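Only one protein chain is missing from this complex, and each of the others stays in its spot.
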Amino acid sequence: MIPLEYYLVLSGILFALGFYGVLARRSAILILIAVELMLAAVSLNFVAFASYMDAELFTGVIFAIFVITIAAAEVGLALGIVLRIFRERRSANVDEASSLKW
Amino acid sequence: MTETDGYILIALFALPLGVALLLMLLPSRERSALMAITGLSSLVLFGLSVYIFARYDYTSTEQFQGVVAWTWLENVGFLGERGIQFKVGLDGIGSAMVLLTGIVILAGTWVSWKIQRRTKDFFILLYVLVGGVYGTFVMLDMFFFFLMYETSLLPMYLLIAVWGSTRKQYGAMKLMMMLLAASILIFTGIFAIFTEAGVGTFDMEVLYAAEYSTTMQKIFFPMIALGCGTLGGMFPFHSWSPDGHAAAPTAVSMLHAGVLMKVGAFGIIRLGIQVLPEGAVYWGPALITVGIVAALYGAISALQQTDMKLMSGFSSVSHMGYVFVGLGTMNVIGMTGAVLQMFAHGIMTALFFLLIGGIYDQAHNRDITNFSGMAKQMPLWAIFFIIGSLASLGLPGLSGFIAELHIFVGAFRSYPVVGGLAILTAAITTTYLIRMGAQVFFGELSPRWTGLKELTWMERAGATVLVLSILALGLWPAPWIDRIATTLAQTIPGVSL
Amino acid sequence: MSDLNFNYALLLPEIILAATGGIVLLSDAFRRELKLGRNMLPWITVAGAVLATLASVAQAGIVEDFAGIVLVDAFTTFFRVLFGLTLAVVVIGSHEYVAKQIRGQGEFYTMLLFATVGASFMAMSTELITAYVGIELLSFSLYVAVSLAKSDPRSGEAGLKYVLLGGLASAILLYGLSLVYGAAGSTDYATIAKNLSEGRDGMHAPLLMGLTMVIAGLGFKASAVPFHMWTPDAYEGAPLPVTAVLSATSKAAAFAVLLRLFGGPFLPAIADWQGTIAFLAVLTMVVGNLIAIQQHNIKRLLAYSSIGQVGFMLMAIVTISDASTSAVLMHLGGYLITNLAVFMGVIAFYNQTGSEEIADMKGLAETNPFLALVIAAGLFSLAGMPLLAGFTTKFILFQAAAYGGYLWLVGVAVVASTVSLYYYLMVIKQIYVIQTDGSLLDPQAHDVVVPRWRLTWTGYLTTATLLVAMVVVGLWVAPLAHAADSAAKALFG
Amino acid sequence: MGGAVVLNRLPLPAQLDRTVTTGGLLAGAIVTPPLIALIVLRVLGNISSAQMVWWMLAGVIVAGALGAVTLRNVVHSALALIAAAMGLAGMFLLLASEFLALVQVLVYGGGVAILLMFGLMLTNATEDPVVIDGSQKPFAAGVGLILGVALTAAMLSANWDASISTVVDFRDLGARLYRDFGVPFEVASLVLLVALVGAVAISRRDNDDDNDAEAAS
Partner (left out) sequence: MPMDQAWLLIAVPAVTFVLVALLNPVLPRRGDLIVVLALASVVLMGLGIIADFTGYFRGGLFTPEGANVFGFDWINIGQGLFVIQFDTYVDGITVVMISVVSIVALMVAVYSMSYMHGEPRYGWYFALLSLFATAMLALVLSGNLLLLYFAWEGVGLASFLLIGFYWERQSAAEAAKKAFITTRIGDVGLLIGIVLLWRQAGTFNIQEIINFAEAGGFSNTYLTVAMLFLFAGAVGKSAQFPLHVWLPDAMEGPTPVSALIHAATMVVAGVYLVARMMPVFDLVPVARDYVLYTGLVTAVMAATQGLVTSDIKRVLAFSTVSQLGFMFVALGLGNVTAAMFHLFTHAFFKALLFLGSGSVIHATHHQEVDQLGGLRHKMPITTATFIIGSMALAGVIPLAGFWSKDEILHAAMTDGPLPVYLLLAGSAVLTAIYTTRLVLLTFFGEPKDHHAYEHAHESPALITGPLVILATLATVSGFVVFSSVGRMLGFPGGIGEVVFTHEPHAFVFDIVFAGTAVASALAGIGIGIAYWKGDAMRAVRARQWAPELHALLVNRYYLDDLYQAVIDRVVLGLGNVVALFDKRVVNESGVDGGAQTVSWFGMRLKFLQTGRIPNYALAMAVGVVVLAVMALQSA
């Protein structure tokens, strides 16, 4: 029997790694990848909770479905924007998209 | 006063605000219509003010007369049955202040017709200010009191920054920010009073009757006193006053120094002393100390000013210091003196600014050392100015003396040393005013100013109204004193006779 | 498990909006075939918004839930009307702007419509999944709308920042929600409230983490410091009407969620989050108002100013109760009106001059006194000056917080509010004090005739309406207050 | 831009060969010992089969996540993400949510991966695809570490009084999803629509907009 904590700690680590990625990366797409990792951690959490603590209604699973769906949509949308940026600036490097500041 | 008079109280602030609205719709080219509207409405306001003053019945035992109230917002959120009311009413102090406003706006309107640029906008803002001032004096609901209080500050920035002179942007910004910063404390104080009273209403009459813990009173009275006091030019938060007044256009200086600074002192009475009497008694000595320091400080600072308006500004600081001394005495004589001083100083400082404006508009100069012998070139100007100076330095027979006498006496009752210092301040006041008078009016006329003309007819009329008021209070103060002293004696708990 | 006999009429306003979105999208795509000009698009949108608003008003008296996931009550109605009117006003006021500055007008209006749908769901959901989806619909629509400016590189950059940081915030929010779900065992608000008040043993730490992350995630949507960093950039980069929606609909929706969440399911755990939000509130109002002092772009200034406003409104969450909710809803109403007035004014200004710089507003009082009045009144109202909506609603909001026992917080708020006046005055200075040639006015000189320009009729319509609304709310707040109060009472039973 | 050019720009065979060989060897070297350890533990009966699988999946997920956020080559990074996602799908199976596992595989393995690849291809094609991390990496590591520790601590300190019970039935799931959560589902579809329309509208060029043509007509 696998204790719930296993999943939770794993998801925590995954979330932290994703967060690290968001902070450390310079490419918009790599940041997106890191965000996806975080969302994956979220899904894991939801599903774990649903299975262990909410077996009758398993709302967490539903939530995870929505999360996955929307995460995918987000990637698509974000890529659209990245493309526009790239076309204007010839770079997907987020550091360079910093004309708006102060 | 009857309830009908209550509607006149409403008219007092509704009329100027309505005029402001009307002017907005008026095409700016219609100068004569503008003059007709403002002239008429200032006369009506003056008439109503005098009427209200006369109608206030000081023999009655009612504190507030002419009370008219409508529910405005109730049973919402934290508000209880009476919640926020649109409630007006007048006490003796308010009646004196209403009269003051009526007089000053009458003169202020007349002298403002000289303005050539964006005159309409000027009058719109001026009348909003006046409406706010009247509203503050008659509102009996703390919410509306504060609303009107802020309304009177609202147009200040633009009035000074657009139509002012010299360092007008600096002066305007400083004035506005300091006054608004000060109202933080009032704001907080009002919240605390409401919360502590726990009756779910902003009705002042209810709040006066409510119980407040001594600790709360001791904490929040100084907040309100400082908040309102800043508008009253309380040391060391007076710094906006000289700069602001120096920069402001004539009528604004008149109204601001003449009336709006009094709103500050009025606020201390209304929100501070009347609501939190224990706190007021506790902090009375501090108020007196601040007041006397301000009186001396302002007077000594004024000694060294060469700009007439700056001098007048510091003089205002000094004279408002008397007001705080009077309020701090917490006895009827001293506080009566404080209110009288509010009235007296309002009139005379308005006169000063009117006259300084009268010369500045022509000479574009108001440095004392640049003038001499002006009594020859502009005799009326000089006479008015000297009368104002004499009133300011407390010459008997003029308004300043009556007020200062009461303050001195009130102060002497409790703190003879303070009373002595206050009287000494009068001597310093004499020094700078007479020095200035001797410099500017006497001596040989400088050829540089031979082109100057006497005051315009409008300025003469305005100055005459003000001088007559100075004389009226100076020679026959009983109508004022009866109203003020009765109110104070009847209604302020914690005040000794 | 319920059956399928749902009363879909409850969702009529959202259905109308979504359908209008579809119609707009399609009629833009097939405009040649339909022989419709693009000029029709805004009016279709407005019609949808107005219809939706009417539908919401028609449901005013209803209190009924839909499948346990959304609830139509006074609270919902309040926000629906708010959103609907905001949308209508923004579209009417900005259609000239959109025609010139936006790529893909059909998409643009669709985004605004969908955003409103999302906001509606945020306000009416009583269940986490629905709320989340609503949040994402609103956010996605705005990600797109922000990036839709034509040939303005700032737009894309703003969109990128918004979408990447928004994704991060979503992740944080979701993680928080997952922990809350774990700790409370449900996504249904009522159940969460029940479970939290029972106080399950040993789940305090995850719940705390969860609440904190929820606050962070929603704080991003509401732009609370330090989750506000996207706000000024997105505001500046976005097309003006989108900025208006960002500052109005988006913010209000975030607060709707916050109120629903913290006034309902999270209320039993108030001790766990009150301090956190108080801290955020202080930080938000101080930082927002301080940075605003240094701005020279009007949109950016308004962004920081709106951050400051968020700080004020967060106070109501700190002291949450029916009283403070009622107050914050009222303030939201007043704030929306005021903010829209300013934005409509700025849009009209931009349409004429093509500038967003504060310095370019110099002499506006002479070239267009009416617009100057609108903008100045709006700014004064934002600063909380009297006779205008801002004063009254802010007074009541602050009083509510004081009444809730957070007088010190109110103290900070009032100080921050005073600072805010400074930068509003800087704008007003440009408008009224500086003349068109950059000089100061000499009160002695005679009037100079400056060529004037006029607004379009829609510009006049929106600005004048909002101006009047601002004054009306300022002087006669009772209708708004009662609506807000019944909404708050609906939330708190 | 023709298809051939696009293909040329992809990091294809030569590179891929080297990547696969070195990467594979490296992965093998790292993965083998814990794998052996797990198997030994299972054989000894110290852990259940499920636990053994869990550890293996966890290893994949963490390794994938690490790779996704640290690898210098964006393509590798994306591939690592896919790996992690697949691991996660396994986890979902362990958690008795087959449907979700399928969704995960489809969406990530199919949709997201392809999207990311296209994105990479379209944005990095001209230059070296390697992207250096930002200068705030130490802060990022610190924050990530603190957050991870905090989360772990919070999770471990809690007293989760629970055990896995039911397998989520597809039918029940369908009922929940399409009946109880029908409305959010529809809203989610709007989200997808927004993403779709938005991506198109944003990424097309300004002059795709035919305002000018209309104005002319």
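As written, the chain order gives the labels A, B, C and D, with residue 1 at the start of each chain.
In this text, a contact is a pair of C-beta atoms (placed from the backbone, for glycine too) under 8 Å apart; a residue touches a chain by one contact, two chains touch by 3 or more.
Since this is a predicted model, take the numbers as computed values, not measurements.
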Exercise for the section: Would you list the chains present here that the left-out chain is in contact with? Expected result: A, B, C, D
Fill in the blank from the handout: Among the options D:Ala140, D:Met155, D:Val168 or D:Ala195, the absent chain makes contact with D:Ala140
Fill in the blank from the handout: Checked against the full complex, the residue among B:Ile219, B:Ala363 or B:Ile434 that touches the missing chain is B:Ile434
Fill in the blank from the handout: Of B:Gly66, B:Pro155 or B:Pro477, the residue that touches the missing chain is B:Pro477
Fill in the blank from the handout: The listed residue (C:Leu112, C:Ala145, C:Val180 or C:Leu211) that touches the chain absent from the view is C:Leu211
Fill in the blank from the handout: Residue positions on subunit C contacting the omitted chain are 160-161, 164-165, 168-169, 172, 204-205, 208-209, 211-213, 215-216, 219-220, 225-227, 229-230, 232-233, 272-273, 275-276, 279-280, 287, 290-295, 419, 422
Handout entry: Interface residues of subunit D (partner: the chain not displayed)
Key = 134, 136, 139-140, 143, 146-147, 150, 153-154
Handout entry: Interface residues of subunit B (partner: the chain not displayed)
Key = 174, 177-178, 236, 238-240, 243, 297, 300-305, 332-333, 336, 373, 375-376, 390, 393, 395-397, 401-402, 405-406, 408-409, 412-413, 416, 419-420, 423-424, 426-428, 430-431, 434-435, 437-439, 441-445, 476-478, 481, 485, 489, 497
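Here is the rule we use: only the chains that are shown with their structure count from here on.
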Exercise for the section: Could you please state the distance in Å, as a whole number, between where the Cα atoms of subunit A are centred and where those of subunit B are centred? Expected result: 63
Completion exercise
CA centroids of subunit A and subunit C: separation to the nearest Å works out as 26
Exercise for the section: Report the inter-chain centroid distance for subunit B and subunit D in whole angstrom, where each centroid is the mean of the CA atoms. Expected result: 71
Handout entry: Residue numbers of subunit D (touch at least two other chains)
Key = 151, 155, 160, 176, 181, 184, 188, 191, 194-195, 198, 200, 202
Practice task
Pull out every residue in subunit C that's touching 2 or more other chains.
Solution key: 129, 133, 136, 140, 143-144, 147, 156, 159, 179, 182, 206
Completion exercise
Contacts from subunit C onto subunit B in the complex sit at residues 322-327, 365-366, 369, 373, 380, 385-387, 391-392, 395-396, 398-400, 402-403, 407, 410-411, 414-415, 417-418, 421-422, 425, 428-429, 432-433, 440-447, 476-478, 481-482, 484-485, 488
Problem - Parts of subunit D lying in touch with subunit C, wherever the complex brings them together - result: 150-151, 153-155, 157-161, 175-176, 179-184, 187-188, 190-191, 193-195, 197-198, 200-202, 204, 206, 208-209, 211, 214
Practice task
Please name which positions on subunit C make contact with subunit D in the complex.
Solution key: 1-2, 4, 6, 11, 18, 21, 25, 37-38, 66-70, 99, 103-104, 107-108, 110-111, 114, 117-118, 121, 129-130, 133-134, 136-137, 140-141, 143-144, 147-148, 150-151, 156, 159, 179, 182-183, 201-206, 208-209
